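What you see is the complex with one protein chain gone and the rest in place.
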Amino acid sequence: MPDTAIELRGLTRRFGERTALKDVSLRLERGKTLAVLGRNGAGKSTLLRILSTLLRPHEGDITVLGESLPRRAFAVRSRVGLLGHEPLLYRDLTGRENLSYHARLYGAPTARVDQLLATVQMGARADDPVRTLSRGMVQRVAVCRAVLHEPELLLLDEPRANLDPGATELVEQLIGRGNGRTRVLTSHDPEAAIEEADLVLGLRDGRGLFVGTPAEAGGRLQELYR
Amino acid sequence: MRAALTVLRKDLTLELRTFETVPAMALFSLTTFVIFHFGLDRSTVSGQLAAGVLTVTLLFAALLGAGRLFVAEREQGGFDAFLLAPVDRNAMLIAKAAALFIFLAVLELVAVPAFALLLLGPPLWPRLLGLIAVLALADLGIAVIGTLTSAIAIHTRARDLIGPIVGLPLLIPALIATARAAGPLLQAHSSGSPPGKWLAVLALYDCVFGLVAYAVFDFLLQE
Partner (left out) sequence: MTSYGKGLRALTLSTVATVTVALALVFFYAPLDADQGFVQKIFYLHVPLAIVSLCGFVLGGLLAIGHLRTGDRKWDLRSYVAIHMALIFGIGGLITGSIWAKASWGHWWVWNEPTLVSFLIVLLLFATYQPLRFSIEDPERQARYASVFAIVAGAFVPLNFIAVRLAQQFVHPRILTLGGGNLPGSMRLTFIVSLIGIALLYATLWKYEMAAKSARMQARRLRRSLLGGDAVRPLGRSAAPS
């Protein structure tokens, strides 16, 4: 179905004998935002990594942007962007060099690099090695990296962590709700996450405790974080 | 191919900026020559002995360099960055092997003249072209195996140990061929052209392991 961005049925992923995700199912429409909530170790990051094709599922059917994973992973990569815990930037290269590297890997026009750097107001420090930048600045460059290739699906693992307060707005235009982009985000602040979500998945020890609207989710938060 | 060039360019930029790997390899080689002088108690070496000293020194310097190949990828998220991109995973194998080959070539620009200065008996110049041919083929094989074993080792707990203990036996045929090809070259009276038999063995080695590496590399990056 062209309207479905993500469809999961019975998604399971193990690490050795530990099951990180067990039988997770949901359906997310295009242009909507999914909030994934849960305690540390509930499987939020694992889920995002699977959606980004970095990890392969062990069981279950998973369709992202109409492509079945892991078989069609290659086709999906250029259309998905991941902003994880790590900025994925080489510390001895400058911000600009890092972004140019990614642009070339994705086949994106290098003009985008300057454009994005300007949007997050990193133009002045773009030619300093990343190891000289503050955490907030690094996160801004990381956001640029994630959206460089104009992905249809954005996977955001605690995107506002490490950002300086002023930067949050700058970054909002790149990863925020507008633009008709489909987004999956995790957050340590469940109330804030629910605010910007259309669908909420609550994970507990790898299992989907509930999938529902923000209103329904609000009532079950207690259970989730017990 | 474009992806391989992109990764290679990034690695060369990083090396030029930090000078982490090649100077260390060069220094290591020079020190090793000094150790050989004392260990063998010789002021000059020629023929097969010279070939052995040179080959072993280059081999160990190569292992040193290979050990650094994937460290940035592992510690700074380079693997994830690469794996997210819509590129053929073998591009990383090609890029890293090319980088190691280039590092070895630069190393030899320093180490071979140093060897000629410090230890080699016969003059280097008439043998230089032959030696370059031998080293070029050898470096190709060392680059492939070095990249492969380094990629295996980087995800293990004892990465500085696993790389060399797996890599060294694998490199023995290349070592044999290199030393045997260079031996007649470095003799006092030599024709200046290395024995074809051993160049052929090196070429075979490079082809076989090049193909094997190409076939299996993807499985090392997958999760």
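Order of writing sets the chain letters: A and B. Residues in each chain are counted from 1.
Keep in mind that, in the parts below, a residue touches a chain if its C-beta (ideal position, glycine included) is under 8 Å from a C-beta of that chain, and two chains touch if they have at least 3 such contacts.
These numbers come from a predicted model, not from an experiment.
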Which residue from B:83, B:116, B:148 or B:199 sits in contact with the chain not drawn here?
-> B:148
Could you tell which one of B:12, B:71, B:114 or B:166 touches the chain left off the display?
-> B:166
Identify the residues of subunit A touching the omitted chain, counting contacts across the whole complex.
-> 15-17, 19
So which bits of subunit B touch the chain we can't see?
-> 148, 152, 155-158, 162, 165-166, 169-170, 172-173, 176-177, 180, 197-198, 201, 204-205, 208-209, 212-213, 215-216, 219-220, 222-223
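As a convention for this text, only the chains that are shown with their structure count from here on.
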How big is the gap, in whole Å, between where the Cα atoms of subunit A centre and where those of subunit B centre?
-> 40
Within the complex, subunit B is touched by subunit A residues 52-56, 74, 77-78, 80, 82, 84, 86-93, 97, 101-102, 104-107, 129, 145
Which of the residues in subunit B end up touching subunit A in this complex?
-> 2-3, 6-7, 10, 13-14, 17-18, 72, 76-78, 80-87, 222-223
